[in-house]
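Report on one structure; see the data block that follows.
Of the protein chains in this complex, one is absent; all others appear in place.
Right, chain A next:
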Amino acid sequence: MSGLEVSVNREKDRTILRVAGELDFSNINQLQQEIERQETKTIEIDCSALQFMDSSGAGLLLSIARVLNQQNRILEITHIPEHIYHDLDIIGVFRVLESFKASRPTGGN
């Protein structure tokens, strides 16, 4: 079993989830539940201490981004280590996030 640690820091209208360790098939539910608990408009996933992410992790982030986008909320994925960025870029994750952004409803919350 891989290890994942999630620490939560709430600011005004933003929650920062700092993920450390390895995000994979075995622990994506842990991060999903933590994200679903948050109610702020913006949720930031700080990946600076993340060592590994598999395709299930990428799938989770895209799925959450899609749901938040429909709610006119924002998922930001920040400080992605280079090797993880490379893998996400090959899958096309950033292109998909851009397409969500372009389709985001205006106004609202």
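Keep in mind that, in the parts below, a residue touches a chain if its C-beta (ideal position, glycine included) is under 8 Å from a C-beta of that chain, and two chains touch if they have at least 3 such contacts; residues count from 1.
Throughout what follows, contacts and distances are computed from a predicted model.
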{"item": "Options \"(2Fe-2S)-binding protein\", \"Spermidine/putrescine transport system permease protein\", \"Multicomponent Na+:H+ antiporter subunit C\" or \"Phosphoserine phosphatase RsbU\": UniProt name of the undisplayed chain", "value": "\"Phosphoserine phosphatase RsbU\""}
{"item": "Among A:9, A:63 or A:78, the residue in touch with the chain that has been omitted", "value": "A:63"}
{"item": "Chain A residues that touch the omitted chain in the full complex", "value": "2, 24-25, 54-56, 58-59, 62-63, 87, 90-92, 95-96, 99"}
